[in-house]
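The complex is shown incomplete by one protein chain, all other protein chains being positioned as in the whole.
Labels run A and B following the written order; every chain starts at residue 1.
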Amino acid sequence: MSDPILQIDNLNVRFKGKRTVHAINDLSLKLMPGETLALLGESGSGKSVTLKTLLRLLPEKRTGLDGSISFDGTDIMTLSGKRLRSYRGGDVSMVFQEPALALDPVYTVGDQIAEAVMRHKGVSKSEAMATALDMLTRVRIPSPERRLKNYPHELSGGMRQRVMIALALACRPRLLLADEPTTALDATVQIQILLLLRELQREFGMAVIFVTHDIGVAVEISERIAVMYAGQIIEEGTTREVIADPQHPYTQGLLAANLHDVAKGTRLDAIPGAPPSLETRPDACSFAPRCPLALPACRAELPPVRTPGPRRRVACLRAGETIAAE
Amino acid sequence: MAQVEAELHPQAEAAPKPQGYWSGVIRRLAGDKVAMACLIVIALLILSAVFAPWLGLADPYRGSMIARLKPIGTEGHILGTDEQGRDMLARLIYGGRLTLFIGLMPVVFAFFIGSALGIAAGYVGGMTNTIIMRVVDVFFAFPSVLLAIAISGALGAGITNSLVSLTIVFIPPVTRVAEAVTSGVRSLDYIDAARASGAGALTVIRVHVIGNVLSPIFVYATSLTSVCMILAAGLSFLGIGVRPPEPEWGLMLNTLRAAIYVDPWLAALPGVMIFATSLCLNLLSDGLRSAMNVRD
Partner (left out) sequence: MSATDMPTRTKAPLLSVRELKKHFPIRGGILGRQQAVVQAVDGVSFEVAAGETLGIVGESGCGKSTTAKLLIGLTQMDDGDIVLDGQRLGPDLSLKALRRDIQMVFQDSYASLNPRMTIADSVAFGARVQGLDDPQGRAHRLMARVGLDPDRFGGRYPHELSGGQRQRVNIARALAMSPKVVVLDEAVSALDKSVEAQVLNLLADLREEFGLTYIFISHDLNVVRYISDRILVMYLGEVVEVAPVDNIWETPAHPYTRSLFSAMPSMDPDNRTTKPPLSGDPPNPIDPPSGCRFHTRCPMASEVCKRKHPVLGRMAQGSPHWVACHLHDPASGHPKAVEEAPA
């Protein structure tokens, strides 16, 4: 088995300020080359913060960071200057939720892609433009020659997201980070973008971390799913394992709340309460206050991480028991 | 019911205690050292101006030909005397009365008139907005100094005319800010929700709009007071504002400018007062803006 392309060990991210927020708590994650992982979680679970940490985009003064992140054997936490710049956008690139905000409104689509290619590959403008054209073709934009000269506001939402993807993939990154790239899109457009990302992933062979709050989207895009709650990964496994056999009560609750094939009129098994505010570092199971299966031990200490299979883990004392059994 | 309550229990305890909006603003402002220092300076200036006759100062109008341009620190005249031998300390403190009055009142008037116009334009929109805002734009075509001079010049010198001209100068910027803030609030769902409960336009404006737009307009207006003071002093300096022998900082700066080679420190005193006051007003308005920020 080859080496992982990305390995995160015991990552902690803490935002300092009037109120300290422990956004990421002891997160470890391993990603193999060419793998597609969905980071699934609700708002405030730390999924977007994880992505920003990977790109070292967090404001350094206000953030307390420890743990290690290594990308293809390189320590990311100590990168700086030129090497950090070539890592960002060169080795790893990102697709954002709002392409309207992530694309620069005063440059044409072609110029933006070409600029990124010139910066990272050091090629001439005409070569970079040829790459840009090629990329627009690959993201299936109709009449790409004409679109090169368009400004972002002249494109529809779905087209802009395609451009965003073209821009992210133009330098052939080995890891693509996608932060809810389909959330702002209409249903019929969302599925097009998901299928496009799947095809491009196969074509380019890069690894993908896809952040989403929507289980359905995670199933469509990923081979593996990591479920986040309160800044921790509470369950991880292949998509098939997590969907067919969710072992953490939170994952089970999320799947039920998706309402897929829930009969009309039945009462929903809602997870009560709301996620914790994370002002203090969790010293017990963060989900225990909302968990129907919680035992006194769950509130007293951090839950054990069980590994029911290879690369499968659940951070729960009562892993595998179902809520219905209660 | 019991179940719903139970569902909410975990986060209910974490929520902070209820607190009034203004008590929060005052608490945050009190914690801002710079703003508090400025507030104290301005309060002292206003108090000394208001109570000037009872402070046992020399007569600010009575000059003495033999005691002209005494330097700072002279016995009996701590801050010296001006070119007509009048006591500088008394004139500066009495001068604060007029200067602060003409510096603040136009902004107060402009705040009320401009807010009313801006809120009406922003809330009603359409034709009303177009008419009000285009008229405002006409005034924007002239630099404020020029506009103040032009109006004052047309009306003639005098305190009332200075007040009128400065008020006219400050209505357009206040209106523009009020309009922008109001159209922003107007598009929020809680205004729609209030309309959807059957409330009429005046009720919606009174209950939901004013409270949310007034503080940003107020903060903006406080930042205008320093400009207004300088403009008022400028008008007097040019001789189209307050007329001699009234003590007023701008006018004093003008009459003392001939003495700048004799005693530059003395000649600069009214300028220092103008500078210090407008700086304090500016810093206070900055502090007020951050204190009024609810979500923090």
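The definition used in the following text is that contacts are C-beta pairs under 8 Å (C-beta built on N, C-alpha and C of every residue); 3 or more make two chains touch, one makes a residue touch a chain.
Given the structure is predicted, the values throughout are model-derived calculations rather than measurements.
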| item | value |
| --- | --- |
| Selected residue (touches chain absent from view) among B:72, B:157, B:194 or B:276 | B:194 |
| Listed residues A:243, A:284 or A:305, member touching the removed chain | A:243 |
| Among A:8, A:117, A:178 or A:219, residue touching the chain not depicted | A:219 |
| Missing-chain contacts mapped onto chain B | 1, 4-5, 7-8, 11-12, 15-16, 18-19, 21, 130, 188-190, 192-199, 203, 207-208, 211-212, 294-295 |
| Residues in chain A touching the chain absent from view | 42-43, 156-159, 186-192, 194-195, 213-217, 219-220, 238-240, 243-244, 253-254, 256-262, 264-265, 267-272, 274-275, 290 |
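Assume only the chains that are shown with their structure count from here on.
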| item | value |
| --- | --- |
| Chain A-chain B separation of Cα centroids, rounded to whole Å | 50 |
